[in-house]
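Below: one structure, written as structure tokens.
Note that this complex is displayed minus one protein chain, with the remaining chains in position.
Entry: subunit A
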Amino acid sequence: MTIRVEHELHERRRSRNTGVGLILVGFVGIVFALTVVKVLNLGDIRQMERFDHVARPQLEPAAIEAATGAAPAGEEGTP
């Protein structure tokens, strides 16, 4: 009595497993794309750094302006 390695059942299971695999990969891709788009559209990152559960007055626009002598919005590398 020979045991059939491949059965029609296996084929259907393979199609289902491949499908679920592709859906999961697609889902990961969607979450990644969404994260990239959301992060790139955050605007000025300093807006978030300004209050990190503790007030950081050194990041207030007036403090930055006083320290660098320029408006904070267009600057890079400010603390």
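In this text, a contact is a pair of C-beta atoms (placed from the backbone, for glycine too) under 8 Å apart; a residue touches a chain by one contact, two chains touch by 3 or more; residues count from 1.
Just so it is clear, contacts and distances are computed from a predicted model.
K.L.:
Could you check which of "Protoheme IX farnesyltransferase", "U32 family peptidase", "Putative spermidine/putrescine transport system permease protein" or "Energy-coupling factor transporter transmembrane protein EcfT" matches the UniProt name for the chain that's left out?
P.N.:
Of "Protoheme IX farnesyltransferase", "U32 family peptidase", "Putative spermidine/putrescine transport system permease protein" or "Energy-coupling factor transporter transmembrane protein EcfT", the absent chain's UniProt record names it "Protoheme IX farnesyltransferase".
K.L.:
I need the residue numbers on subunit A that touch the omitted chain, in ascending order.
P.N.:
Here the touching residues of subunit A are 1, 7, 9, 12-13, 15-16, 18-19, 30, 33-34, 36-37, 41.
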